[in-house]
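Missing here: one protein chain of the complex. Every other protein chain is in place.
Here the chain labels run A, B and C in written order, and each chain numbers its own residues starting at 1.
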Amino acid sequence: MTMEQLLSDTATALAAIRQQDLPQLQQPLDWQSKYRLLMQLGKKLPAIPEKMRQNEWLVRGCESRAWLLHYHDNTVGKHYFVLDSEARIVKGLLAIMLSFVNGLSQQELKQLDLQRAFDALNLKPYLSQSRSNGLNAMLNHIRHCLNE
Amino acid sequence: MTMEQLLSDTATALAAIRQQDLPQLQQPLDWQSKYRLLMQLGKKLPAIPEKMRQNEWLVRGCESRAWLLHYHDNTVGKHYFVLDSEARIVKGLLAIMLSFVNGLSQQELKQLDLQRAFDALNLKPYLSQSRSNGLNAMLNHIRHCLNE
Amino acid sequence: MSDFNAAAFRQHFPFFAAQPDWIYLDNAATTHKPFAVLETLDHFYRQQNSNVHRGAHKLSQMATILYEEARSCIQQYVNAAEPAEIIFTSGTTAALNQLAFGLMHTVLKPGDRILISALEHHANIVSWQLHCQRFGVILDVIPLDSQLQLDQSAFEQLLTLHPKVVSLTQVSNALGTVLPLASMLQAAKAAGAITVVDGAQGIVWDKPDLQQLAADFYCFSGHKLYGPTGIGVLYGKRALLERLTPLLGGGEMIEQVSFSHSSFNHLPARLEAGTPHIAGALGLAAAIRFISQFDVSQIKSYKRLLLKTFHDGLQHIPGIVVLSPWQDNAGIVTLNLQGEHSADVATLLNEQRIAVRAGRHCAMPLFDLMATAGAVRFAFAPYNQISEVEQCLKALTQAAEILAS
Partner (left out) sequence: MSDFNAAAFRQHFPFFAAQPDWIYLDNAATTHKPFAVLETLDHFYRQQNSNVHRGAHKLSQMATILYEEARSCIQQYVNAAEPAEIIFTSGTTAALNQLAFGLMHTVLKPGDRILISALEHHANIVSWQLHCQRFGVILDVIPLDSQLQLDQSAFEQLLTLHPKVVSLTQVSNALGTVLPLASMLQAAKAAGAITVVDGAQGIVWDKPDLQQLAADFYCFSGHKLYGPTGIGVLYGKRALLERLTPLLGGGEMIEQVSFSHSSFNHLPARLEAGTPHIAGALGLAAAIRFISQFDVSQIKSYKRLLLKTFHDGLQHIPGIVVLSPWQDNAGIVTLNLQGEHSADVATLLNEQRIAVRAGRHCAMPLFDLMATAGAVRFAFAPYNQISEVEQCLKALTQAAEILAS
């Protein structure tokens, strides 16, 4: 699996997530269904192969291990990511986050209000709960990537 | 000043304290008079000369420095002490304590209930207040001397 | 003697009335506090607050008496020889670090060995590691057998290397395993080692008798024993405490200070630099007085009943992989759902208001040995009710169903 392949598979998966899953998440659902949806959604993202799961891509502060690969397209000034997580629910939440941030410019990424975006999906509780584990750590990591 | 001299001056002073001062302390007195009496009483004990105020005689745990010299009369099995303190009130309280313990045998010293003795002089409050400074430290030190 | 009344016990803890929706099974991380502890803290700050030891005034003397009474209370509970053998620290971690640092400079020489076990919490690993390399001291580890118990014959072998220090946890915080301490410590002493017990989990399971146990040092934290945060104890035999180099220098711990040299004070002050956590010491003593009202063996039986209820219920959930032993277990069950990540299981339990912990429980080396990325830990306390265990089982079943779908 090459980085190009991963990036393009991720982009395809995120498009599907945006079109099919996010609207579904906005529906009133019981919590069980919501989690089922989250896990399905996470499955759509390609898995990062074992040999690419290196320490330098590991995101600190996650209870379950997660990896983030970053690609900056200089020609158009946009940022692309590939991510994976051991934990399925976390991967689902990360996939939603990625559906908001993938392909944005540095400027757009700075302006993004993730709280608001999650709120619109009735997912705010999931976001604040994850402060100490996956999601926030990942967001910090993404912001960190941009400054490099 | 020799050790013999100090021991005999102390014994004389303690006899006077027992006869004159302790009965006076049992009278109802205002607190000011009580402290005046305590200080006078302390003055009766001979001062330990500067050159004998060595570290090995220093009693730990006193807020003000105090020194204790111990003499064990093997022939009669009795314990004698000389003591001094920088602080006048502490010296007064120590003098009272010494008036109870000087010349006792090891057995008698063990049985002595100092709390009770001070209580009889309406001096209990002074005793418990001093837990963390002079008096208790001195009593521990005396007990320590006996075990050596 | 009547049986242990868990419902009545629970009444002492205001937390459960304040958070009635939650089932709290994260007791190995920290415990809740009874009214008696909260009242002691509040009363101290409102009416008795003063600094200790140095005061010429009665308020300070009273605070000193309270602080020293707290020490005596703890001394009596663990049956130490004298109050001065109880050193207040900020917790187990600080106690173990004082030990590791303090022994390195006096007892341990380059080339010496320290023996710990594969079941240790990071506090009993990293504290030694911090100094081992610098001092050229070697850290050996008692391995596990196939039952995840400590391999006793390997232990005997390792003792022949003459470790100067053997430091063991009483109870594994990750698995709940109760170590056979009595015999292990005796063997360690027979081999000439100084023995250290990490009692952070152990003291909640059993009242230690430090005249019986062959432990030279014993450490624990207040917050895991229904007491306040920020306070813990380092117990040590006087002769050995006196050999420890103080980890902290400052007020109270010295007898004489000049700019060129300082001489140390007597125990316990020597190892308690700075203003102590006075309220914490009083609160810990209050927790110990509180728990002393109850019968330890009854509490143990009750915990076994909670475990049995949990054990029986787990049989009906497919795919459960239990890592903890069921024998000699202090009330902690660590498990996985086959093929699932522990974080996912814990997330779905959290959604159902079951408070558990997932991950490697500050015992990464143990999880490496077990080749397991993590696990979900259910840690029971005597204030947990049978009905809570049943609800927890239902929630776990629900989580398994969602993950399987």
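Rule of thumb we're sticking to: a contact is a pair of C-beta atoms (placed from the backbone, for glycine too) under 8 Å apart; a residue touches a chain by one contact, two chains touch by 3 or more.
Given the structure is predicted, the values throughout are model-derived calculations rather than measurements.
Novice: Sort through C:107, C:126 or C:373 and give me the one touching the missing partner chain.
Specialist: Going through C:107, C:126 or C:373 one by one, C:126 is the residue touching the chain not shown.
Novice: For chain C, which residues reach the chain that was dropped from this view?
Specialist: Residues of chain C in contact with the hidden chain: 14-15, 18-19, 22, 24, 26, 29-30, 32-33, 37-38, 41-42, 45-47, 49-51, 54-60, 90-94, 96-97, 100, 118, 121-123, 125-130, 139, 141, 221, 223, 228-231, 245-254, 256-259, 261-262, 273-280, 343, 346-347, 349-350, 353-359, 361-362, 364-365, 368, 376.
Novice: Considering the whole complex rather than only what is displayed, give the residues of chain B touching the chain that is not shown.
Specialist: With respect to the unshown chain, the touching residues of chain B are 31-32, 35-36, 39, 63-65, 86-90, 129, 133.
FYI, only the chains that are shown with their structure count from here on.
Novice: Using only Cα atoms to place each chain's centre, name the chain farthest from chain A.
Specialist: B
Novice: Once you find the CA centre of chain A and the CA centre of chain C, what distance in Å lies between them?
Specialist: Centres of chain A and chain C (C-alpha means) sit 38 Å apart.
Novice: Centre to centre, by mean C-alpha position, how many angstrom separate chain B and chain C?
Specialist: For chain B versus chain C, the centre distance works out to 46 Å.
Novice: Approximately how many whole Å separate the CA-defined centres of chain A and chain B?
Specialist: Whole-Å distance between the two chain centres: 79.
Novice: Mark out which residues of chain A touch at least two other chains, giving numbers and ranges.
Specialist: In chain A, nothing touches at least two other chains.
Novice: For chain C, what residues touch not just one other chain but two or more?
Specialist: Where chain C is concerned, no single residue meets two or more other chains.
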